[in-house]
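Of the protein chains in this complex, one is absent; all others appear in place.
So, subunit A:
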Amino acid sequence: MRVPWFSKGFTRSISCPILDDQVEDGQEIARTKSPPPFYNAFEFISSMSSGFDLSNLFENKRKSGSLFTSKCSGSTIMATLETVAKTFNFRVVWSKGYKLKMEGESEGRKGKLAVTAEVYEVAPEVAVVEFSKAAGDTLEYKKFCEEDARPALKDIVWSWQGENNCQS
């Protein structure tokens, strides 16, 4: 697996799954050429910190995150997301650069659930992945994120949004 072009961009290959090159050639080449778009310090702080998220004042239980950090390369993350989609019978509607949209097979309460995922780069070894609901029922979306996507992505996740561990 030590193919030179594949290990480009990997600084922490130990913690990331080495995937077979199953992704479409065009996208893979495009991704190795340019990194994901830059996620600046303020975007990073405002998205990841739970202290700035006042919506918790209105919710009784802690909100689950729709954003996580990863030490893997953008291409690995995109490939993993596509694999996860297939695992849960989601069709990848489109996948371009560092964004993709997946759609569930079955009709939910408000039609088919569609989810978009976007990968950004804070620093060479720190990526941020943002999920958002594109269509369908919000509860089904939350369920998908929490029960399906979250465990399936654990190999590439470094930290989830809003997960507080130490006193700062």
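Methods note: contacts are C-beta pairs under 8 Å (C-beta built on N, C-alpha and C of every residue); 3 or more make two chains touch, one makes a residue touch a chain; residues count from 1.
What we mean here is this: contacts and distances are computed from a predicted model.
A chain of this complex does not appear here, and its UniProt-recorded name among "Calcineurin B-like protein", "MAGE domain-containing protein", "Golgin subfamily A member 7" or "Transcription factor IIIB 90 kDa subunit" is "Calcineurin B-like protein". Against the chain not shown here, subunit A presents residues 38, 40-58, 61-62, 69, 122-126, 158-159, 163-168.
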